[in-house]
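Supplied in structure tokens, the structure appears directly below.
All protein chains of the complex are present and in place, except for one that has been dropped.
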Amino acid sequence: MALGFSLWCAAALLALGVVAVLLARNRFATTIIYSASLLLTLALLGNALIHLITNAAPETTILPLGLPWVGAHFRLDALAAAFLILVNLGAAGASFYGLGYGRHEISPSRVLPFYPVFLAGMNLVVQADDAFSFLLSWEFMSLSSWALVMAHHRVPENRHAGYVYILMASFGTLALILAFGLLAGPEGNYAFDAIRARAQTQGAWPVLMLVLIGAGSKAGLVPLHVWLPLAHPAAPSHVSALMSGVMTKVAVYAFVRILFDLSGSPDWWWGLMVLSIGGGTAVMGVLHALMEQDLKRVLAYSTIENIGIVFVGLGLAMAFQANALPDAAALAFTAALFHAFNHTLFKSLLFFGAGAVLSATGERNMEHLGGLIHRMPVTTIAVLTGCVAISALPPLNGFASEWLTFQAILLSPELPQWGLKIMVPANGALLALAAALAAACFIRLFGVSFLGRPRKPVAEQAHEVDIWSRTAMAIFAALCLLAGALPGFVIDALAPVVQAVTGSHMPAQTTIDWFSIVPIAASRSSYNGLLVLLFIALSAALTAYLVHLFASKSVRRAPPWDCGFPDPRPVTQYSAGSFSQPIRRVFGTLIFQEREQVFMPPPGDMRPARFHVELRDLVWEFLYAPISGAVSVTADRLNVLQFLTIRRYLSLVFLALVSLLLVLAIWS
Amino acid sequence: MHGLAFDIAHLLAGGLVLVSLMMLYQDRLPALINVFALHAILLAASVTWQANIQHEPYLYVTAVIALGFKGFVIPIALRRMIVRLGIHREIETVVGIGPTMLAGIALVALAMVVMLRVTAQADPLAREDLAFALSVLLLGLLMMVTRRNAVGQVLGFMSLENGLILAATGAKGMPLVVEISVAFSVLIAFIVIGIFLFRIRERFDTVDIQALDRFRGERP
Amino acid sequence: MTMINPLILVLVIPVGAAAILALIANYRISSRINVLASFITLLAALSLFIQHPEPDSYFLVDDLNIVFIVLNSFVGFTTSVFSATYIAHELEIGRLTPAYLRFYHAMYQVMMFGMNLALVANNIGLMWVAIEMATLATILMVGIYRTHEALEAAWKYFILGSVGIAFALFGTILVYMAAEPVIGQGLQSMVWTVLIERVAEFDPALLNVAFIFLLLGYGTKVGLAPLHAWLPDAHAEGPTPISAVLSGLLLNVALYAVLRFKMLMAANPAAIAPGPLMVTMGLVSLVFAAFMLYRRRDIKRMFAYSSIEHMGIIVFAFGMGGPLANFAGLLQMTMHSLTKSAIFFAVGHISQVKGTQKISEIHGLTETHPVLGWGLVLGVVAIAGMPPLGIFMSEFLVVSSTFSRAPLLAIPLVLGLMVGFGALLLRLSGFAFGEPVGSRAPVQASYVPMFAHLALVFVAGIYLPPALVAWFQHVASILG
Partner (left out) sequence: MVLIRDLAVQGVQMTLVLLLAPLLTGIVRKVKARLLRRRGPPVIQPYRDLIRLMRKEAVLAVNASWLFRAVPYLVFAATWVAAALVPTFATGLLFSWSADLIAIIALLGSARFFLALAGMDVGTSFGGIGSSREAMIASLAEPAMIMIIFVLALIAGSTQLSIIAEFMLSLAAGLRVSLGLALIALILVAIAENSRIPVDNPATHLELTMVHEAMVLEYSGRHLALIELAASLKLLLYMSLIACVFVPWGLAPMDSAWEAYALGGIAYLGKLLCGGVALAIFETSIAKMRVFRVPAFLGAALMLGLLGALLRFVSGSF
């Protein structure tokens, strides 16, 4: 019943897309479409929540669509329900935010039809239960998000971003088709339960490689991440929130469904590879984020970092599962799922904030913003909560999932293999480094754009955004706080999923007193988000009260001291580039081949000094540029064949005939 | 059917291959046309001989078409045309005569190898005929490929088509042979008129004289 | 109607129409008659579903060709509707004069007759004559614009076509020679249904040579790689309805002929397996055409190369063999002809509105002509093999079954698909998006044919009618 309901909602979303095409000219189109998709996503969310909470049995249906002899299989089990919740929570938030943000959209007729279709695509991917409908909805999701990325197609960068995105997306899909080809075997039984039935005892390592390419490219693992920072900022903000916060999780779902559920038992070195890719992705993502000036590109790169953290958790779970340690695997897998859930919350919140700044000031470049705290109070508080959450700082949810991941890492000395013994602590260090750099990155983001003095007049005339956007941000900020304070509830909600995937689950958390969470044993480690939050709040309030009771309460406003320099110009403030200069010096020379040139004018010359930083994206230079170069060289060389004379074409035909006859002569 | 009848048919088909090789050898256009006329006549002889062996009256029609149309009408038209277009002087081949002849012989050998593998129970005449037909076809194609001049290529195509007619007549009892030879003759007529109408001088692809490679589909 | 055999109708109507149209000079009346004739042929073809004539020595209707007859007459009908409005507009602009158009409609019907005859022909000689008639008709129509490029394209098509004819004929003669000792002289040893039963006893060596010549002969008409030279120029220089029919139908008919002979070869165990030959030619065409897509400057020539790429995929699928790959090949043939003709309809509108076929001069279509722009986007997305459109299902089946049976073959296949996809999307984001350029005059010609095709492909992507699936599966099993 629940599955039928959610399939009907997905179909309604598709119908909504068609309605949007008809309503394109209507003034109320934006409100109608976004409110309808909000209602539908909330219905889907509720349905999935009920299914997960009541730990209902998996439901499956077969529709007469899709491959003729296979039919379209759909399934709602714990794993699908968990990711449905995640998808529809992000989708509901984005639709709610869209009600306000959508009005500023310059070409609504290009966004409205594809938005509900994109949501439907994501919902269908999570519920698909056979290879064809899975890939159909997967590619359909990429197609609709490509159309959304191309919404502002007048800007050449957006077109380039859209092109790179759809190219990488279809490359990923081809990899997944190959993976399913291997799993389904030559006789082509593509239904997932048939695949499970014939899952080979020894894990097929090509499937891992192909799924890493297919799902990894969609999630944004390092060598395949180049499209993400191009495409996500190009889309309208609530769509980039969906793409970063939700679509990457659908890729994680695909990874988990195929490797944990469908293919046989993993080898130990699978975990090692996923772990190392995750660690590398985390650090590379955040280092790139520190070098960017554009708000949305920083958030896109930080998505790559968080996906790295999720994949470290998944890699650990694989390693534990390969060594038959189900409890440790359950902990690592819960940490990964919890971080994916948290990332959806705070990344959507931050993209909503970026959208609010964009609609208020029309600017995305941090160098032109500043002092927004005075002009956009509600957005500032929401974005501050998001920044604290994403920097994994204690009272909020980012820290809870990071803490669980560290606990999982600390469990790994029980792993016998040498490779894991070396790589797990190394990746633990990479993870810690990424977390610290993330904190620095978001101090920079919040400090440069929201604090200080406005650097451009456009930031000066900023105004608070409309009620819808603010409420959406407030809701997501509250959710971050709630998930940070009461992680026990989330962990217990995820228990059925973890049980289904890894065969065991973490001990029940909600029964522990004072709402604290104890991953393995009380003696080992425990963390209580609520108490930490209360302690800080109480002691801060107590100190404020005592200080205001005994110390002086008077305040005097005066020009800033600034060591006596009376220079009011805002340009003297630290900009995004200067803030990241120390970190760039430390990490940049190695990772980005960073070169700094300073052109000092000769004495007496009044022209300003020029400072130029040159960063190179090595992944693009050594992986993508050679490939596109090779394709264009081959295309040039083959292009000659278009301009031959008829005689030469005939000689081609002649050669073909003679060679075939030779084959025949030699053949027998 | 063995004995003399087989030998004569065999002789005529072999002669046809020999004349094809002779056509490869020519480097003067008028001479080439004359050799082609000989080629057509030999084909006509072979078809008439097949006709009376297989006692099929309609083969005579094909023979007459081959003799009349390709033996006389086309050579005369071509000769008058090359004088009008003033291309009767030189004939440049893409590759020298020597290598072309070697290639021709190699092709004949290839045809033999491919065809003779046909099992013995197929009657020997058909097998021999096919081998020779395939050789004539390959030589015709080789001529089309190694001649720069449009007329040379057309002659190559016609000799290729003669090979086809030889094969068709060799297939005893095959219906539609006459219709096919008529269709091909119409085709040849189209080509010759096409050349004459569009005054192709140098190569196939320059439709008219002043073209000189001006346009060949999206030249950059 | 039951007493008149629909098969006869399918052949007689085009011939009769051609005769009538040859007499009429006025363009307006002849275009209407053309549409009417095509419509009646479609009805006759559909009635074939109901009343299924028994195969005799000249005609044959079985599971394989019934689908293609209906597809041919459907696309023929929609193209005639499109050509009526398109050519009318061309007359207004003055690119075509009534004199040039004198025999246009007659030739159109001759071509339809040729293709229908080729599809229903049970006699392999008759099939050869029919395909040649259709080819000669299209050659004349390609040269209709009388521009220098059009004549040159027609001439190239003519010469290469003639060489292709010769090979196909030689192959047919060889098949006859192989059949004659077993089945006896005369008509009987050219009848396909008789051949298929007795082919096991034919002489394998003769059959091999025959198949090579047939593959190369009809392969030229299919546009496989080394023999493709005529196809891009014929598409680019001919009028758009002819490009649509060429890409949509003639390639299919030629491939249908190759399939008929592949069935023969598959039935004879001693003969050389046709699979590897077709797989190599398919992959060569796929990869070659994919790379050639990048440097094209003319929009129709680009989609011509895309047709070569898709024919490469289809021939590869049939070369792989097995029920899955054959089903995918048949499905892709149907979907490709529908999608490609829809794209050429859109391209026809664009070239008329913008007055050019140069890709560099067409930008921002979704801005200036939203319906046309998004129709073209849908078409290109379909031809690139993206879901939810039909070609994704066939490419999904081909790629996954190939990888599980012969992983090494999957690598060039995936490379070709990716490179082709990259080129198509690069050009698409060029002309469908970006700053609009050129005239914004509204489009006169009707959209109905284009969106009818795209709707069919869209539905086929998700749901295939059981009858069609049963036919394709039955044929896939006998294709070997």
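In this document, chain identifiers A, B and C correspond to the written order of the chains, with residue numbering beginning at 1 in each.
One rule holds for everything that comes next: a contact is a pair of C-beta atoms (placed from the backbone, for glycine too) under 8 Å apart; a residue touches a chain by one contact, two chains touch by 3 or more.
Because the structure is a prediction, the values reported are computed rather than measured.
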{"item": "Visible contact partners (per top-of-document touch definition) of the missing chain", "value": "A"}
{"item": "Touch criterion as defined above, residue of A:Arg25, A:His463 or A:Arg557 at the omitted chain", "value": "A:Arg557"}
{"item": "Touch with the omitted chain, as defined above, among A:Pro108, A:Gly216, A:Gly386 or A:Gly428", "value": "A:Gly428"}
{"item": "Selected residue (touches chain absent from view) among A:Gln293, A:Thr471, A:Ser516 or A:Thr645", "value": "A:Ser516"}
{"item": "Residue among A:Leu52, A:Val239 or A:Val388 touching the omitted chain", "value": "A:Val388"}
{"item": "Absent-chain contact - pick from A:Phe446, A:Tyr624 or A:Tyr649", "value": "A:Phe446"}
{"item": "Residues of subunit A in contact with the chain not shown", "value": "370-371, 373-374, 384, 388, 391-395, 399, 403, 406-407, 409-410, 412-413, 418, 421-422, 424-426, 428-429, 432-433, 435-437, 439-440, 443-444, 446-448, 451-453, 514, 516, 522-528, 531-532, 535-537, 539-540, 543-544, 547, 550-552, 554-563, 565, 570, 572-574, 578-583, 585-586"}
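Operating definition for what follows: only the chains that are shown with their structure count from here on.
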{"item": "Most central chain, judged by mean C-alpha position against the global CA mean", "value": "C"}
{"item": "Chain pair bearing the highest count of C-beta contacts", "value": "A-C"}
{"item": "Intercentroid distance (Cα basis), subunit C paired with subunit B, Å", "value": "31"}
{"item": "Centroid spacing, where centroids are CA-atom means, of subunit A and subunit B in whole angstrom", "value": "69"}
{"item": "Shared interface positions of subunit A, touching two or more other chains", "value": "642, 646, 650, 653, 657, 661, 664, 668"}
{"item": "Multi-chain contact sites of subunit B, meaning residues that touch two or more partners", "value": "114, 117, 141, 144, 153, 204-205, 216-218"}
{"item": "Residues of subunit B that touch subunit A when the two form their complex", "value": "94, 107, 110-111, 113-114, 117, 138, 141-142, 144-145, 147-148, 153, 203-205, 216-219"}
{"item": "Subunit C residues touching subunit B - in the complex, by the definition given at the top", "value": "125-126, 129, 132, 148-149, 151-153, 155-156, 158-159, 162-163, 165-166, 169-170, 173-174, 176-178, 180-181, 184-187, 189-190, 203, 205-206, 209, 232-233, 236, 296-298, 301"}
{"item": "Contact footprint of subunit C on subunit B as seen in their complex", "value": "114-115, 117-119, 121-123, 126, 130, 133-134, 137, 141, 144, 153, 157, 160-161, 163-164, 167-168, 170-176, 179-180, 183, 187, 190-191, 194, 198, 204-205, 207-208, 211, 214-218"}
